[in-house]
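Would you mind keeping the following structure in view while I ask a few things?
Shown here: the complex without one of its protein chains, the others still in place.
Coming up: chain A.
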Amino acid sequence: MTSQQPAKPGHPLKTILAHRLAWPVIALAALLLLNQLFRPDFLALRMQDGHLYGSLIDIMRNGAPTILIALGMTLVIATRGIDLSVGAVVAIAGAGSCAYIAASPEPGSPATALTAVLIAVVAGLAVGAWNGFLVSTIGVQPIIATLVLMTAGRGIAQLITGGQIISVSNDNYKAIGAGYVFTLPVSILITAAVFALAAVLTRRTALGTLIEAVGINPVASRLAGLRSRNIVWIVYVFSAVCAAFAGLMISSNVTAADANNAGLYIEMDAILAVVIGGTSLAGGRYTLTGTVVGAFIIQTLTTTVYTLGIPPEVTLVFKALVVITVCLLQAPKARKVFARLKTNAQSAAMEPAKEKVAL
């Protein structure tokens, strides 16, 4: 169908542009440069009280929950699935851990914080297992299966918090979202660790290839003896656990659990990050690095809006324009148009030469 010509080893720039991460990286660089133009100290980093500060650090720290969730989402999407429940998982995880801390006899102790983290992770495991069960065993369409908890999950979170915003004060717990280790925010370190773990887990084992096989051709995968059920299960569990960590970060950062607003619409940002990063919603080949770049683009956009002083009422339109542009640049049809323009330009340049020969 779309038989792609193998890229000819020619101009190095061409080879770079043919890389699947080329456009997302260019878009990110362009956004950062734009900011730098308007605020000359934008890219600067400085040390203060032994902590690194700067806009780049802010982008990474604020983007950490989205990146985490987008990583899980990438693997789910690679199997032709989608996970809409991640925002609700953020709320459940935050609610569960904060409710525990608030109710515990020693709300400030490290042990309490640790148990709170465990509670969030277990909640993530449970939600992921449920989603995986619905999709792989029952065969419910992923969008419907995860829609169940997208809506019901917030209800569960509200039950846990009793409809209130639960505030906690536990320094250890607060460190997850707002603390620093080795001069860097803890949330960045956690995200980096999860990224490394996901990369190792999928590329050092055969999981990544099998996920792609199931996503590209489920029928052929079944006939080759793949137990796609297990694989689908794993990706939904991974996605929900990522969301649980994101929930910990968000609630820890504000030291409170808000069942209504924590992680609201974060599933959309995560899906967007995956798509901008170059993983097709149709499943198959995925790129975790691309997803991280995609999430950075989204977060940088938000920052750019403030830097440029774009009025709040056009903010969403501005975001939409950037996202549409990046997505269009990656679309096979747009690529074809570019290729045609290029060959046209070339043949136009060739035309006079031909005439000369003919004369």
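Rule of thumb we're sticking to: a contact is a pair of C-beta atoms (placed from the backbone, for glycine too) under 8 Å apart; a residue touches a chain by one contact, two chains touch by 3 or more; residues count from 1.
Just so we're on the same page, contacts and distances are computed from a predicted model.
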Protein that the absent chain corresponds to, by UniProt name, given "2-hydroxyglutaryl-CoA dehydratase", "Xanthine dehydrogenase accessory factor", "Simple sugar transport system ATP-binding protein" or "Phenazine antibiotic biosynthesis protein": "Simple sugar transport system ATP-binding protein"
Residue among A:139, A:225 or A:309 touching the omitted chain: A:225
Contact partner of the left-out chain, one of A:183, A:217 or A:302: A:217
Touching residues on chain A - with respect to the absent chain: 3-4, 6, 204-207, 209-210, 212-213, 216-217, 219-227, 230-231, 234, 284-285
